[in-house]
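Here you go, one structure.
The complex appears here without one of its protein chains, the remainder shown in place.
On to chain A.
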C-alpha cells in the first residue's frame, strides 16, 4: 500500500453496462451451478475495465465490489477481501496510464532503477502509489511480471514494454502523453525473447534462416 493516502471520491452507484453484461454471461458459464462465487476475480476485472471505459481510470470502487457481491450472491465482505488482497485491482482511482515498474531482481539487475528514474523525471510521479497532477500517470511498484528474459519491464495498463532503458522509457512516456500507443513488446526490436540481432545458435539447422 502506498504511504500516501489521498482521499478520493467514491461513486455513489455502479451498474454493469451492456459490454460488461456480455462478458459476465460468458464468464459465469465456466463455473458449475452453485459455484458462481468462483467468478469473483474475473468479475472484479470486468468492473475495473468498465471503469476504464467510462472514466478513463481503471479501478474498482466499493460500489463495484458490491455489484459483484450481489451478482454472485456472496457477502460483500468476501468480495472486499479478494479485491484488496490482489494489487492488480486498484481500490482507488488511477491515472489514464497505469505504470507498473517491476523491481524484482532480474529487472533490477538489468536496470529497472533507470526505468523508475525515467518515470520520476518525465511522468510527474515521484513515489510509488502517486498519480501525476495532470492525471495522466499512476506509478506503482510490482513484483516479478514473469518476463525476466526481456528485463527490465514496464507494464502500462495491460501491456508489457520490454528491454527498456532510461531513454526508451522517456520516449514511451512521451508517446503515451501524445495519445499514441506504441506497440508492446521489446523496445529494441527483438522478436519475443529471441537474441538481439537475430538467431545466434542452431543457424545450421536445415531450413533455418530461409
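Note that in this section a residue touches a chain if its C-beta (ideal position, glycine included) is under 8 Å from a C-beta of that chain, and two chains touch if they have at least 3 such contacts; residues count from 1.
As a working rule, contacts and distances are computed from a predicted model.
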Original post:
One chain is missing here; what is its name in UniProt, given the choices "Protocatechuate 3,4-dioxygenase subunit alpha", "Polysulfide reductase", "ATP synthase subunit b" or "NADH-quinone oxidoreductase"?
Top reply: "NADH-quinone oxidoreductase"
Subject >> Touching residue (missing chain; options A:21, A:56 or A:81) >> reply: A:81
**OP:** Name, in rising order, the residues on chain A that touch the hidden chain in the full complex.
**Re:** 1, 62, 75-78, 80-81, 84-85
